[in-house]
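Take this structure, written in structure tokens, and hold onto it; I'll ask about it next.
Only one protein chain is missing; all other protein chains are in place.
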Amino acid sequence: MICEIQIGERTAKLSLEREANGGWKILLDGQPFAADIAFPNRDTLSLLIAGRSYCFAWARDGEPGRTAIWLAGGGRNTAVEVRDPRQARARHQVQLSGRARLNAPMAGKVVKLLAAPGALLEAGQGVLVLEAMKMQNEVRSPKAGTLLSLAVAAGDTVATGALLAEVE
Amino acid sequence: MICEIQIGERTAKLSLEREANGGWKILLDGQPFAADIAFPNRDTLSLLIAGRSYCFAWARDGEPGRTAIWLAGGGRNTAVEVRDPRQARARHQVQLSGRARLNAPMAGKVVKLLAAPGALLEAGQGVLVLEAMKMQNEVRSPKAGTLLSLAVAAGDTVATGALLAEVE
Amino acid sequence: MFGKILIANRGEIAVRLIRACRDLGITSVAVYSDVDRCALHVLQADEACRLGASPAADSYLNIGKVLDAARRCGAEAIHPGYGFLSENAEFAAACRDAGLTFIGPSPESMAALGSKTAARRLAKDNHIPILEGTVDAVTSVEEAQKVAARIGFPVMLKAAAGGGGKGMRLVTRAADLASAYALAGAEAGAAFGDAAVFLERAVLAPRHIEIQILGDQHGNLLWMGERECSVQRRHQKVIEESPAPRLSQKTREAMGKAAVAAARAANYTNAGTVEFLVDEKENFYFLEVNTRLQVEHPVTELVTGLDLPILQIRVAAGEKLPFQQAGIAPRGHAIECRVYAEDPEQNFMPSPGTILRLRPPAGPGVREDSGVYEGWTVPLEYDPLLSKLITWGEDRAQAVARMRRALEEYQLTGLRHNLGFFRRVFADPEFLSGHTDTGYVARLLAQPMPTGPRDAEWEQAALAAAAVAASASVPAPAATTDSTSPWQRAARWAALQGGGAGQ
Partner (left out) sequence: MFGKILIANRGEIAVRLIRACRDLGITSVAVYSDVDRCALHVLQADEACRLGASPAADSYLNIGKVLDAARRCGAEAIHPGYGFLSENAEFAAACRDAGLTFIGPSPESMAALGSKTAARRLAKDNHIPILEGTVDAVTSVEEAQKVAARIGFPVMLKAAAGGGGKGMRLVTRAADLASAYALAGAEAGAAFGDAAVFLERAVLAPRHIEIQILGDQHGNLLWMGERECSVQRRHQKVIEESPAPRLSQKTREAMGKAAVAAARAANYTNAGTVEFLVDEKENFYFLEVNTRLQVEHPVTELVTGLDLPILQIRVAAGEKLPFQQAGIAPRGHAIECRVYAEDPEQNFMPSPGTILRLRPPAGPGVREDSGVYEGWTVPLEYDPLLSKLITWGEDRAQAVARMRRALEEYQLTGLRHNLGFFRRVFADPEFLSGHTDTGYVARLLAQPMPTGPRDAEWEQAALAAAAVAASASVPAPAATTDSTSPWQRAARWAALQGGGAGQ
């Protein structure tokens, strides 16, 4: 298996092969990576690397070709993305398109719109108010520009990451 | 579904039907049993019965037709057996056969035999010594009688429940 | 003593109160909204009683439904927890009228102290120092502008009712006042059913220190040490400790006496907390009284050895406090971290979701008061507090070391949370020196993220682990029975994009 893994800011290429003796042959960005790998149970991995012990509990999320692995271990709890390199390329292009998109930073209810399409916005100006867990949160424009469109109306319930508006 | 469930000393007959509204219709030994049943996650069950709250975490074990359900809840941790009534009948007959069988009370290593086949045993007399977790344990005859056969030899490793000897 | 208590709350505090009932041999009754049918407090209680639909107004904030549940299950007393109806004098009075014991102060004491504005007046009358500002609520943006102009910016807008940072806004210039006033009012209205806000001089970067008080119905009224609560984001505490570092015994005792004086003026009984602002010279100003059990009560429990909910229940049942002021002998140091479903990288915004993995830490000096479990979907409707992690040590250094160790062990995935933020705080020299004030979190986040000597190694191991996990042929251990719609998955994906090793 060959995959591209993004962890925080870093993207690495991993190549993984099961060896005849049950071990793993791992190449990390082309370099051999030696680890004694064991499975304490079906959702935990133990790695001994040059004597150091690392243990990760993992849970899988995501969709075909783009697996998210939640890892918990060593005091960190994080989601890393494991991509099939070919599919990843296509996605990248979408992200590079021109407009700034405002996504919902959390699931919640749109309680108020603060600007109408066509409005000129300063960077940091409020676009709408989202209520979640009893907190009223202003969602602000990431940059100065024109409010191109609003994807939601007051009263709508939105999921985390849902598109709220576009600014150009 | 109809099943026979053994919990401790008690055996009950349960009939279970999923209703159109998603609820459950349960007959316990022929009597209707009203419970509001919900699933906190895939291995936990919540039951509200006449206002009282019961929560059980469960794990499945066993083999076709004879499921063991480990239940944890309300301070008890126990294994119950869920049987298909037809298959259960066959098993019962085996249990009723005449001889007393000595099964291994735990997994361990047979370190010493204390009696040979043909020996006359008093009730409580030691038959062999089993070592597990560094403890030496005498396995004793449950009744007075003749040691018919030994199924193990010194040095053997046995699993929990393995047949060790028969006494008549 | 009561035979059955209804717990009019949810989440970790409801679980905490169920444990207190169990320790006393009292039957506990959980109440729940539809989305909370499988919440931890429902699973753990002896009995459970449905209130209504998921919005708080139809369930946990609905006085009629709570009282009806109490009648149906035959409870003799109601413990309100914190938040929801806990500081609602009308509810306390309705309990009394229904023949139920409200486990808390009398409605009269609550009225006298429960609203921040009324409490300010009472403090003033009893010569306890308060900050300059309005004593009554401001009724319009215009009035707010006028008062602010008089006392000068920055000013603080605060909900007259409630607490916990909701309906609170710091305003640094006149141009922001109108929008802040509207948001604070709306938030206060949604959270407490009362949109009134008042205005006071903002002290920038003060310390926030509070005194625990406890009174019985026989005239005994004690204070039980202080809690330092300066580490806040969004005007809400995230870390609390006791004793407060760098506080002289003289000031501690003066604050304790002021707290008891304020409570006595209101004929206070049961548990309560008097909050103060403390400046660099250890001048302290009365802020408000929380007329209920505080979220952070465990730090007081760990240093005093006392069980506050049990004492609340005992004094509500008419028992005398079993000790005097001199009998309260704190030992060691305790610190609490509030574990929230929120995203520190997005200004600590709430971040509901399903918990895929949860293994809380354990061992010496570690206490976890949790309200969630693996597989639970944290609902959108309520406060995002998941759990409280509390450590005790012989001194602050040991409590800190144990907290660091506990954070190292903590496994929590499936949603965004602030454990990574705590990990950073407990390695930060400023926090370790005990020099925190309410500006601390902003200062910390303004610094670049530090990297430890082992971070690169950990990252390599995590990369290998992720690759092996992704290639594993075992089914994904998703903990829910619900199927997730493609649309939800896509949204989840977008949320994951911001992910990083910092958590």
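Here are a few things to note about the model shown:
We call the chains A, B and C, going by the order they appear; numbering starts again at 1 in every chain.
We take it that a contact is a pair of C-beta atoms (placed from the backbone, for glycine too) under 8 Å apart; a residue touches a chain by one contact, two chains touch by 3 or more.
Here the structure is a predicted model, which means the values were calculated and not measured.
The shown chains contacted by the absent chain are A, B, C, with contact judged over the whole complex. By the touch criterion stated above, the residues of chain A touching the omitted chain are 38-42, 44, 46, 48, 51-53, 55. Residues touching the missing chain, restricted to chain C, are 15-16, 19-20, 22-25, 44, 298, 301, 305-307, 331-332, 360, 362-370, 394, 398, 401-402, 404-405, 408-409, 474-475, 481 (touch as defined at the top). Interface residues of chain B facing the missing partner chain: 1, 3, 5, 7-10, 12, 14, 16, 24, 26, 28, 33, 35, 37, 42-43, 45, 47, 49, 52, 54, 56-63, 66-82, 103-108, 111, 126, 129, 131-138, 159-162.
Heads up, the rule we're going with is that only the chains that are shown with their structure count from here on.
Between the Cα centres of chain A and chain C there is a gap of 29 Å. The geometric centre of chain B is 47 Å away from that of chain C, both derived from CA atoms. The set of chain B residues touching two or more other chains is empty. Residues of chain C in contact with at least two other chains: 479.
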